[in-house]
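As you look at this complex, bear in mind that one protein chain is not there, while each of the others sits in place.
By letter and in written order, the chains are A, B, C, D and E; residue numbering begins at 1 in each of them.
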């Protein structure tokens, strides 16, 4: 599998965020800023924060949000096993209704081909 | 950007609603009827009601519902700034999980090219 | 019915928000600020914005959020009929699962005894 | 355990529905009517329909809705094992986030003391 | 309409489930197993259980889950009228926000061309 799907997602995401910013008032701009700030290193490292974003995205069943945090999680060096454990918690908390998103999350993970821990 | 995407949406929507009506019993038909009635002018004007439908669709994260109310909002003469303020409230209430839908909503808005207030 | 229930809600809300602020970092504080800013008058009047907050709270089924916007809506002079129409849209969009919250919303409305339009 | 809790629920439910009807316009009244009609015997018996309402209420995590369908399910003669199987499907579909509602559902079930099938 | 769309869904579903299993730890595997077990005949027949899965999928607004249970419901001999009544309950419980999924559910149903009861 090539990483075409996530690349397309990233391009569209950036392009449409530019469009949003063309219209955005102060509150919307500030929210976008907060959405970056909140994942920066603090008492918790970025890797943990990205896992938190990932599990939240899975239980809320948002493919685009999962894709975004997937990419960030691989950048933070998440291993296969760590990824699987985040997904497992999301699956147990959110139930079988999350499975279609879980499937696509593993598809994205496979596409990103991170350094394997197995 | 052409308005091809929302036109396709409208065609499929009408075509599939016809299919639903082929099978629909009395309760389903009546619900469909109510779903039209509730947005008609009353104590509140149609424009306000369509904004209510739009923000509800954003926080519930339903692209098709957003598309439908987008079209209606432009028909009711919603300006760019009014649209942005409805979206901002939905974003703050519903959080970053609504952002992918917000992006597609602005894409649809841009496609519909309503008379600009800016 | 006295307005004891909504008064208790308001007291607890303010008291606990103080507690949150004791712990809150910059992002949380900024989000709280945005949550006030977004309902201020802009292209849309405050009354419309409070109705948007109210319908979003109903379809997301959050009693405390409904209570907050109820109080604000009466302060903005929402009439009985306007309130009923906001609730009706939320009910049709969100379905019968919203009914328990709808019931408590009308209970709160009754308690607030706003000037009647009927 | 006495059946005080579900009795209180029923009384408040009826009392507040009366209050809603005092304010309700035509659309709201019609929706309330549909909400009764849709559970009447058709191609599917009432017992099956009440189980459908029950599982929907569990996965959407609405205690009051669960209580209502619980009462109706016992009236339709649902056995302990049938009830447990409806709950199990809701639990697997909706995940551990449904467990607090599942717990209260079994509490309500115990309170209603239906004729046991075990 | 051909049954191409649901066939594509089934192929992708099986292919991606294989991928999930390549990574899955014990908890994830066990959950997948439970997700099969819970729909097997017990006090309730499989047909009833599949209808429960279908209505839960509709109110939670998951197209892939609806597709899966659609296929299973036709295998269990659900008639047009029974299908329509399950959908109607989901529509009333979940509201107009479910309509886009309801439309696609009837599209899938039409595609599967089950023996008609009308």
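Heads up, the rule we're going with is that a residue touches a chain if its C-beta (ideal position, glycine included) is under 8 Å from a C-beta of that chain, and two chains touch if they have at least 3 such contacts.
All values derive from a computational prediction rather than experimental measurement.
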{"item": "Touching residue (missing chain; options B:6, B:20, B:44 or B:59)", "value": "B:59"}
{"item": "Interface residues of chain A (partner: the chain not displayed)", "value": "34-35, 38-39, 42-44, 48-49, 51-53, 55-57, 59-60, 65, 79, 81-82, 84-86, 88-90, 92-94, 117"}
{"item": "Contact footprint on chain E, counting only the chain that is left out", "value": "25-27, 30-31, 34, 37-38, 42"}
{"item": "Residues from chain C at the interface with the omitted partner, ascending", "value": "13, 16-17, 19-20, 23-25, 27-28, 31, 35, 56-57, 60, 62-65"}
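Just so we're on the same page, only the chains that are shown with their structure count from here on.
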{"item": "Listed pair (B-E, C-D or A-D) duplicating the C-E contact set, over half by residue number", "value": "A-D"}
{"item": "Which of A-D and A-B has more C-beta pairs touching across its chains", "value": "A-B"}
{"item": "Computed distance of Cα centres, chain C from chain A, in Å", "value": "32"}
{"item": "Distance between the centres, which are taken as Cα means, of chain C and chain B, whole angstrom", "value": "23"}
{"item": "Junction residues of chain D - those touching two or more other chains", "value": "25, 27, 31, 34-35, 38, 42, 56-57, 59-60, 65, 92-94"}
